[in-house]
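Partial complex: the chains shown occupy the same locations as in the complete assembly.
Naming follows writing order (A and B), and every chain is counted from residue 1.
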Amino acid sequence: MTDTAELVASLLERVQLLEDKAAVHDVLTAYGPAVDAGDAAAVGRLWAENAVYDTDIRVMEGRDAITEMVRTAPHQDYIAEGCGHLLDPVNIRVDGDTAVATCHSLLLRRDPEADSFRVWRVTANRFELARVEGSWLIERRTARLLDGSAVARELLGRAGR
Amino acid sequence: MTDTAELVASLLERVQLLEDKAAVHDVLTAYGPAVDAGDAAAVGRLWAENAVYDTDIRVMEGRDAITEMVRTAPHQDYIAEGCGHLLDPVNIRVDGDTAVATCHSLLLRRDPEADSFRVWRVTANRFELARVEGSWLIERRTARLLDGSAVARELLGRAGR
């Protein structure tokens, strides 16, 4: 029976880790639909209160700045013209109450004259998440255009660390 | 020992939920390869008998109508010219014997003159699945082009619900 109790204890840890990975995946896969729906409140719920979203163009500090970005131009213009914010499959590393997620993102914008979409941006992404009161939230997202610059490559080179 | 038995019972539920999410993921990731292989029977096996595939252009009702679409023009023409049906990482919410999966899809078509592919469609997707005799099957897929229309945005806004 001690053996069984020990096995159960080890299973609890292993299942918790699988659930944490799945929960981080749930957060990251909720982002694209929310941002393309233009649902600023749903986007905001994915980020920690004092989260930082650090892009090529500007740094947004705090959940309010991030939801403001969703609510305003140029983001709302992209939606009105037709756009998609997509990720590719995410490399997720969980370590206790923190996690690092690395992937590419795509920003596709509709080109009505060509009856197709233009791949406007292909970007390297690093998400840092934390478990906050039982829920996984994004604390920092760093995103850099894959234009050959060292900074985008360095971001991808740190996957899992 | 009662404690251990209780822990095991809770683990069973938690592992079942993780397995259900993985099984839904298996169904959705089998779709693209099957449809680009032009394998109508493999596509058909992913859908419930009375499934509905509701697109911008037309509504297919029943597994037979969906496999017929795979077997015929224009789908077979797209394959012959070179095409890829891709998803981005899927947000999956399981609730007992039903599940909702939300993601984007891409339809890429080869442009031989440009030695590249054209992003023909970027689409909002909502899949509703059910456990049927122990297997997860697609009961309804609703897909709308991300062209700025309210219906595509509303579809993404319902992710997880």
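Quick note on the criterion: a residue touches a chain if its C-beta (ideal position, glycine included) is under 8 Å from a C-beta of that chain, and two chains touch if they have at least 3 such contacts.
Nothing here was measured: the structure is a model prediction, and the numbers come from that model.
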Expanding from the 2 chains in view to the entire complex of this file gives a copy total of 3
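The rule we apply is simple: only the chains that are shown with their structure count from here on.
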In whole angstrom, how far does the Cα centroid of subunit A sit from the Cα centroid of subunit B? 22
The answer for subunit A against subunit B in the complex is residues 1, 4-5, 8, 11-12, 15, 18-19, 22, 25-26, 28-30, 32-34, 36-39, 42, 79-84, 86-90, 106, 108, 110, 112, 114-119
Could you pull out which subunit B residues touch subunit A in their complex? 1, 4, 7-8, 11, 14-15, 18, 21, 88-92, 102-104, 106, 118-122, 124, 145-148, 152-154, 156-157, 159-160
